[in-house]
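A single structure is presented below for examination.
Note that one protein chain of the assembly has been removed; the remaining protein chains are unaltered in position.
So, chain A:
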Amino acid sequence: MMFTDVVFYVLAAILLLSGLRVITTRNPVHAALFLVLAFFTAAGIWLLLQAEFLAIALILVYVGAVMVLFLFVVMMLDINIDKLREGFWEYLPMAGTIGLLMIVEMGMVLAEKNLRPSQAVTLPPNYSNTAELGKVLYTDYLLPFELASVVLLVAMIAAIVLTLRDRKDSKSMNPADQVKVKRNDRLRIISMPAEVEPEHVAPEEEK
(Lines give C-alpha, C1' and ligand atoms only; values in the text may rest on other atoms or scores of the structure.)
Protein backbone atom coordinates (compact mmCIF):
# COMPACT_ATOMS: atom_id res chain seq x y z
CA MET A 1 0.00 0.00 0.00
CA MET A 2 1.37 3.32 -1.01
CA PHE A 3 1.49 6.40 1.14
CA THR A 4 -1.16 8.17 -0.97
CA ASP A 5 -3.51 5.26 -0.40
CA VAL A 6 -3.16 5.66 3.34
CA VAL A 7 -3.82 9.38 3.06
CA PHE A 8 -6.85 8.70 0.90
CA TYR A 9 -8.41 6.25 3.32
CA VAL A 10 -7.81 8.52 6.28
CA LEU A 11 -9.37 11.47 4.47
CA ALA A 12 -12.27 9.38 3.21
CA ALA A 13 -12.99 8.09 6.72
CA ILE A 14 -13.00 11.61 8.16
CA LEU A 15 -15.20 12.77 5.28
CA LEU A 16 -17.78 10.06 5.80
CA LEU A 17 -17.84 10.51 9.57
CA SER A 18 -18.21 14.28 9.38
CA GLY A 19 -20.89 13.90 6.70
CA LEU A 20 -22.79 11.62 9.07
CA ARG A 21 -22.37 14.05 11.94
CA VAL A 22 -23.79 16.90 9.83
CA ILE A 23 -27.18 15.24 9.85
CA THR A 24 -27.09 13.60 13.27
CA THR A 25 -25.75 16.38 15.52
CA ARG A 26 -28.28 18.34 17.56
CA ASN A 27 -26.69 21.74 17.42
CA PRO A 28 -26.95 23.49 14.02
CA VAL A 29 -23.69 25.36 14.61
CA HIS A 30 -21.92 22.06 15.13
CA ALA A 31 -23.56 20.71 11.98
CA ALA A 32 -22.24 23.65 9.97
CA LEU A 33 -18.76 23.17 11.39
CA PHE A 34 -18.83 19.47 10.54
CA LEU A 35 -19.78 20.45 7.00
CA VAL A 36 -16.72 22.69 6.90
CA LEU A 37 -14.63 19.72 7.97
CA ALA A 38 -16.22 17.62 5.24
CA PHE A 39 -15.31 20.27 2.66
CA PHE A 40 -11.72 20.36 3.89
CA THR A 41 -11.28 16.61 3.59
CA ALA A 42 -12.95 16.57 0.17
CA ALA A 43 -10.49 19.25 -0.93
CA GLY A 44 -7.71 17.02 0.36
CA ILE A 45 -8.96 14.14 -1.77
CA TRP A 46 -9.04 16.39 -4.80
CA LEU A 47 -5.45 17.38 -4.11
CA LEU A 48 -4.53 13.70 -4.14
CA LEU A 49 -6.05 13.53 -7.63
CA GLN A 50 -3.86 16.50 -8.66
CA ALA A 51 -6.93 18.68 -9.15
CA GLU A 52 -5.48 21.52 -7.15
CA PHE A 53 -7.67 24.21 -8.66
CA LEU A 54 -10.88 22.51 -7.62
CA ALA A 55 -9.48 21.91 -4.16
CA ILE A 56 -8.55 25.55 -3.68
CA ALA A 57 -11.85 26.75 -5.15
CA LEU A 58 -13.76 24.47 -2.80
CA ILE A 59 -12.00 25.92 0.23
CA LEU A 60 -12.17 29.52 -0.94
CA VAL A 61 -15.77 29.49 -2.11
CA TYR A 62 -17.51 26.98 0.13
CA VAL A 63 -15.54 27.20 3.33
CA GLY A 64 -14.53 30.83 3.00
CA ALA A 65 -17.75 32.37 1.76
CA VAL A 66 -20.77 30.09 1.75
CA MET A 67 -20.29 28.36 5.07
CA VAL A 68 -19.31 31.52 6.91
CA LEU A 69 -22.50 33.17 5.68
CA PHE A 70 -24.39 30.09 6.66
CA LEU A 71 -22.93 30.16 10.15
CA PHE A 72 -23.97 33.78 10.50
CA VAL A 73 -27.52 32.92 9.52
CA VAL A 74 -27.66 29.92 11.86
CA MET A 75 -26.34 31.96 14.76
CA MET A 76 -28.63 34.92 14.13
CA LEU A 77 -31.82 32.96 13.67
CA ASP A 78 -32.92 31.49 16.94
CA ILE A 79 -34.10 28.14 15.67
CA ASN A 80 -35.33 25.57 18.10
CA ILE A 81 -33.88 22.54 16.42
CA ASP A 82 -35.60 20.05 18.71
CA LYS A 83 -38.98 21.27 17.56
CA LEU A 84 -37.98 20.88 13.92
CA ARG A 85 -36.79 17.38 14.62
CA GLU A 86 -40.04 16.19 16.11
CA GLY A 87 -41.13 13.06 14.32
CA PHE A 88 -37.76 12.80 12.60
CA TRP A 89 -37.37 9.13 13.41
CA GLU A 90 -40.85 8.26 12.15
CA TYR A 91 -39.42 8.42 8.65
CA LEU A 92 -36.80 5.77 9.46
CA PRO A 93 -38.54 2.75 7.86
CA MET A 94 -39.22 4.62 4.61
CA ALA A 95 -35.80 6.31 4.48
CA GLY A 96 -34.10 3.07 5.47
CA THR A 97 -35.77 1.18 2.64
CA ILE A 98 -34.84 3.79 0.07
CA GLY A 99 -31.31 4.02 1.42
CA LEU A 100 -30.89 0.25 1.29
CA LEU A 101 -32.21 0.19 -2.28
CA MET A 102 -29.71 2.85 -3.30
CA ILE A 103 -26.84 0.99 -1.64
CA VAL A 104 -27.79 -2.18 -3.51
CA GLU A 105 -28.08 -0.27 -6.80
CA MET A 106 -24.74 1.44 -6.32
CA GLY A 107 -23.16 -1.84 -5.36
CA MET A 108 -24.43 -3.41 -8.57
CA VAL A 109 -23.03 -0.56 -10.61
CA LEU A 110 -19.70 -0.49 -8.82
CA ALA A 111 -19.27 -4.24 -9.16
CA GLU A 112 -19.34 -3.77 -12.92
CA LYS A 113 -15.95 -4.43 -14.45
CA ASN A 114 -15.75 -1.65 -17.00
CA LEU A 115 -16.04 1.00 -14.31
CA ARG A 116 -12.59 0.18 -12.96
CA PRO A 117 -9.85 2.15 -14.65
CA SER A 118 -7.37 -0.13 -16.33
CA GLN A 119 -4.46 2.08 -15.38
CA ALA A 120 -3.93 5.24 -13.44
CA VAL A 121 -3.39 8.32 -15.55
CA THR A 122 0.09 9.71 -15.09
CA LEU A 123 0.49 13.39 -15.66
CA PRO A 124 3.61 15.15 -16.96
CA PRO A 125 5.75 16.76 -14.24
CA ASN A 126 4.97 20.39 -15.05
CA TYR A 127 1.27 19.83 -15.58
CA SER A 128 -0.84 22.63 -14.18
CA ASN A 129 -4.45 21.86 -13.58
CA THR A 130 -5.35 25.52 -13.22
CA ALA A 131 -3.73 26.56 -16.49
CA GLU A 132 -5.44 23.75 -18.37
CA LEU A 133 -8.83 24.64 -16.93
CA GLY A 134 -8.30 28.29 -17.81
CA LYS A 135 -7.43 27.37 -21.37
CA VAL A 136 -10.56 25.32 -22.06
CA LEU A 137 -12.84 27.57 -20.05
CA TYR A 138 -12.22 30.55 -22.30
CA THR A 139 -12.03 28.67 -25.59
CA ASP A 140 -13.98 25.42 -25.84
CA TYR A 141 -16.44 26.21 -23.08
CA LEU A 142 -16.88 29.91 -23.76
CA LEU A 143 -20.62 29.65 -24.43
CA PRO A 144 -21.59 27.83 -21.22
CA PHE A 145 -19.27 30.17 -19.35
CA GLU A 146 -21.10 33.23 -20.69
CA LEU A 147 -24.43 31.56 -20.01
CA ALA A 148 -23.40 31.02 -16.42
CA SER A 149 -22.89 34.76 -16.13
CA VAL A 150 -26.42 35.36 -17.41
CA VAL A 151 -27.76 32.83 -14.89
CA LEU A 152 -25.98 34.70 -12.10
CA LEU A 153 -27.34 38.02 -13.36
CA VAL A 154 -30.87 36.63 -13.32
CA ALA A 155 -30.34 35.26 -9.82
CA MET A 156 -29.23 38.71 -8.70
CA ILE A 157 -32.21 40.45 -10.29
CA ALA A 158 -34.58 37.88 -8.79
CA ALA A 159 -33.12 38.35 -5.32
CA ILE A 160 -33.52 42.11 -5.55
CA VAL A 161 -37.03 41.95 -6.99
CA LEU A 162 -38.16 39.59 -4.27
CA THR A 163 -36.65 41.45 -1.32
CA LEU A 164 -36.56 45.15 -2.13
CA ARG A 165 -39.63 46.95 -0.94
CA ASP A 166 -40.65 50.41 0.21
CA ARG A 167 -41.86 49.84 3.69
CA LYS A 168 -44.49 52.19 4.96
CA ASP A 169 -42.85 52.43 8.37
CA SER A 170 -39.42 53.08 6.92
CA LYS A 171 -37.62 56.03 8.53
CA SER A 172 -35.10 56.48 5.75
CA MET A 173 -34.91 59.91 4.16
CA ASN A 174 -34.18 61.09 0.68
CA PRO A 175 -31.74 64.04 0.91
CA ALA A 176 -32.66 65.21 -2.57
CA ASP A 177 -36.28 65.58 -1.51
CA GLN A 178 -35.22 67.40 1.60
CA VAL A 179 -33.12 69.90 -0.36
CA LYS A 180 -35.86 70.47 -2.89
CA VAL A 181 -38.41 71.32 -0.27
CA LYS A 182 -40.05 74.76 -0.57
CA ARG A 183 -41.36 76.91 2.18
CA ASN A 184 -44.89 76.40 0.92
CA ASP A 185 -44.66 72.62 1.33
CA ARG A 186 -44.12 72.87 5.03
CA LEU A 187 -45.80 76.02 6.15
CA ARG A 188 -49.23 77.23 5.32
CA ILE A 189 -50.05 80.83 6.04
CA ILE A 190 -53.67 81.52 6.52
CA SER A 191 -55.14 84.91 7.10
CA MET A 192 -57.24 85.37 10.13
CA PRO A 193 -58.24 88.38 12.16
CA ALA A 194 -55.64 89.42 14.66
CA GLU A 195 -57.94 89.29 17.59
CA VAL A 196 -61.41 87.94 18.02
CA GLU A 197 -63.73 89.54 20.46
CA PRO A 198 -65.14 86.85 22.70
CA GLU A 199 -68.86 86.93 22.25
CA HIS A 200 -70.76 87.75 25.26
CA VAL A 201 -72.84 84.79 26.17
CA ALA A 202 -75.63 85.21 28.53
CA PRO A 203 -75.35 82.80 31.41
CA GLU A 204 -77.97 80.20 31.33
CA GLU A 205 -80.62 80.72 33.80
CA GLU A 206 -81.45 78.05 36.15
CA LYS A 207 -84.89 76.80 36.11
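Everything that follows uses one rule, which is that a residue touches a chain if its C-beta (ideal position, glycine included) is under 8 Å from a C-beta of that chain, and two chains touch if they have at least 3 such contacts; residues count from 1.
By definition in this document, contacts and distances are computed from a predicted model.
Pick from "Methionine synthase", "Glutamyl-tRNA(Gln) amidotransferase subunit A", "NADH-quinone oxidoreductase subunit N" or "Nitrite reductase [NAD(P)H] small subunit" the UniProt protein name of the chain that isn't shown here.
"NADH-quinone oxidoreductase subunit N"
Among A:T139, A:S172 or A:S191, which residue is in touch with the absent chain?
A:T139
If I consider the whole complex, including the chain that's not displayed, which of A:L20, A:I103, A:L147 or A:V181 touches that chain?
Hidden-chain contact among the options goes to A:L147.
Given the full complex, what residues of chain A touch the hidden partner chain?
Missing-chain contacts on chain A: residues 105, 108-109, 112, 114-115, 139-144, 147-148, 150-151, 153-155, 157-158, 161-162, 165.
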